[in-house]
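Only one protein chain is missing from this complex, and each of the others stays in its spot.
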Amino acid sequence: MTRIISNEQIAPDVFVMKIAGSYKGRMGQFYMMRADDGYRGDSYPLLSRPLSIHDKGDDFIAFLYRVHGRGTAILSRMSAGQQVLLEGPFGNGFPVLDEPGRIALVGGGMGIAPLLLAARHYAQADIYLGFSGEAFAVESLRQAVESAARVKVMNSRHRSILELLEPGWYDTILACGPAGMLKALAECTAAANDAALHDSEGYPASTRLYISTEKHMACGIGACLTCTVRTTSGNRRTCVEGPVFAAEEVDWNDLTTV
Amino acid sequence: MTRIISNEQIAPDVFVMKIAGSYKGRMGQFYMMRADDGYRGDSYPLLSRPLSIHDKGDDFIAFLYRVHGRGTAILSRMSAGQQVLLEGPFGNGFPVLDEPGRIALVGGGMGIAPLLLAARHYAQADIYLGFSGEAFAVESLRQAVESAARVKVMNSRHRSILELLEPGWYDTILACGPAGMLKALAECTAAANDAALHDSEGYPASTRLYISTEKHMACGIGACLTCTVRTTSGNRRTCVEGPVFAAEEVDWNDLTTV
Amino acid sequence: MTSLQCNIGGVTLRNPVIMASGTYGFGREYAAYVDAGILGGISCKGLTLHPRSGNPGCRIQETASGMMNSVGLENPGVAAFLEQELPYMTTLGTAVIANLGGSNAEEYIEGARLLSVHTRQQIEQGGRGIDMLELNISCPNVREGGIQFGIQTETARSIVRQVRSVTDLPLMVKLSPGAQDIVEMAVMCEEEGADAVSLVNTFSAMKIDIYRRRSAFDNGYAGLSGPAIKPIALRMVHQVARALSIPVIGMGGISSVEDIIEFIMAGADAVQVGTYNFVNLRAGTELVDGLQTWMQQQRIESLEEIRGIIG
Partner (left out) sequence: MTSLQCNIGGVTLRNPVIMASGTYGFGREYAAYVDAGILGGISCKGLTLHPRSGNPGCRIQETASGMMNSVGLENPGVAAFLEQELPYMTTLGTAVIANLGGSNAEEYIEGARLLSVHTRQQIEQGGRGIDMLELNISCPNVREGGIQFGIQTETARSIVRQVRSVTDLPLMVKLSPGAQDIVEMAVMCEEEGADAVSLVNTFSAMKIDIYRRRSAFDNGYAGLSGPAIKPIALRMVHQVARALSIPVIGMGGISSVEDIIEFIMAGADAVQVGTYNFVNLRAGTELVDGLQTWMQQQRIESLEEIRGIIG
């Protein structure tokens, strides 16, 4: 059921793991995964790691991940035929909007992972991808949207993808990436919403920004309350009510502790 | 340095792992081994496992092991090219006797592991091998001694290899196997030494029995004192002064706790 | 016929496998993975009289064979529990244990009183309330007033005594491994009329983020649980079980049937499973089925045959 088909390195420290089987899940949802060595409880890691669904077909599911610490390092050393433990899909995922209007998908670094499914769903979207090092996984996104020209990529240690993006131009923005980037994006978007801009011709009445957030997790199903984030409507569990939140809801101080 | 060349299953739960490199060690000595996943301290297992040297050449060393618990199960799943951590050789090994006289090597089950090197050294030895299930690794022992006929094998759940062996006939016996078998052998040998037998024609004046013992270990080098066995001359460390002891020295009550 | 039944303070449990407080929510989230009806019981997320939003910042870190949490008793409060969660829990077909925390004596007493009154009313109306109260005198993540009730026997005594006086629910007191003398603490609970004790709660522990030069948790210390603590928890359960005549519910790192058997042989009447639920969402099913199978294989007909056999 959870046999690895392939586990390829596509950039320094970045891997795509493909797993055989028919799996559920929408854009922005995630699975909890770890290597399965047949023992539980006192092997490392104890807890599974949350990974967004990157790609999905009738007979496979794929995860795009960066080697961050030991858990992901162990995953990166696995090879075809070995087993992983996989539970999911979990979380709310990106919103399915009937009328998204003009829409942008914004990804920073590994934040690209959940955007492939989002690009398939919102094929009319403009896509902005920022990398501090080598770019990766861009080609499949180009193929997912109506026109490859809609995909803008910046890879630079010193500049930000946000330089290319005018948030106020869009009705809807879906974003995933480092907390710092998300926060900057939220500030620009809020500024645009405040400004008279939206009365200008061609601009939408307001911009709605949805961000996919990260919090350390234990259960993944909403039981342990270790993944909560403070929002304007109280604590919300990243694994159930998240990981996607409307940007104006979240308390950024509580997010950036990840 | 510690790359696995091969790791083959040769009987139910029994494996031979061959490791590349030129290694030191004599018959009856052992190495401490565990899988090397690049992390130490909080992966399972924490401690290396003692394994006797089974075979050795200019460019390899081999271990014959049974899957006993989790540590050995992890070893059994490893494959060519992977790395193990290996420290050794440790322990005293079987005695190198100038005049062993008539000599027998006795192995019970996994106790066969250290006997291959012993058979090469004492090529004139008679060899007695007992298995409660399927026999294994017998062929290489046959090749090691002067005449394959000298190797007697019994595989039976109900009978013991000791039935085929008359301890008093030998000047020297080297044995390795389950504590119960070793104890029974020690009793027969002691009885033979007590009996008038040794005055009979053709029989040696006395029989010396050396046994290879097992104790749980931590350091393998004599520092932790977790592997001591009570002997007639006080506590002895199985990893340094052992694992081979003269049978009459050891306190059997302290041994059978393994 | 193998029987796994056990009796804690007058409540008969189907089997000794109880899901530990704080790791099983109010039973809803695991519904897709485990049929709660097979469980011995569920101890709900720790309640306090008033709602609490818990601790800010990072709430979890993995450690060597363990995890640290600093949830800080986030919960909707006793009233919301009774209204929104308990009705669901009583449908699950398993013993419902209300875990109650507090930051001062009044909170404990009023919380216990509300839970008891509600249950009495429900039963009078032919309904069901909670089956047992688990008094958590040991949460290491709540520090209001700087009091930690679970440390000193005499401080804890007054809480246990007062709670006992306001409830006739079966009362189980949950002990902290940080108690100065855990045996004395347990004996005190028996003296004060508790029906059972449960142990251990998490160990107060620390993790430092050396690059940010601060504790990994805003709160400083956090609670350690999981396989790492099992050997210590087992020793404590053994010590306490030998000193008490009321039932002892053991926990700390249980992750297998063999672990459960160890606790029972050490003298536990039942066990609780915490962290392992996160490791294996189907832990409940695996452990209950596995326990049944193990007993049959070992030809043990009742847990009484092995309970406390380690002298």
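Per-chain residue numbering starts at 1, and chain names A, B and C are given in the order in which the chains are listed.
Convention: contacts are C-beta pairs under 8 Å (C-beta built on N, C-alpha and C of every residue); 3 or more make two chains touch, one makes a residue touch a chain.
Quantities reported herein were computed from a predicted structural model and do not represent experimental measurements.
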| item | value |
| --- | --- |
| Contact partner of the left-out chain, one of B:97, B:138, B:164 or B:218 | B:218 |
| Residue among C:23, C:136, C:204 or C:280 that touches the chain left out of view | C:204 |
| Residue numbers in chain B that touch the chain omitted from display | 40-42, 44-48, 87, 216-228, 230, 234-235, 253-254, 257-258 |
| Residues belonging to chain C that touch the chain removed from view | 63-66, 68, 180-181, 203-208, 210, 213-215, 221, 224, 226-232, 234-235, 238, 253, 258, 261-262, 265-266, 306, 309-310 |
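Criterion: only the chains that are shown with their structure count from here on.
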| item | value |
| --- | --- |
| Chain whose average C-alpha position is farthest from chain C's own | B |
| Chain nearest the overall C-alpha centroid of the shown protein atoms | C |
| Chain B and chain C: spacing of chain centres that average the CA atoms, whole Å | 48 |
| Gap in Å, rounded to a whole number, between the CA centres of chain B and chain A | 56 |
| Chain A-chain C separation of Cα centroids, rounded to whole Å | 36 |
| Chain A: positions in contact with at least two other chains | 42, 44 |
| Multi-partner residues of chain C (each touching 2 or more other chains) | 64-65 |
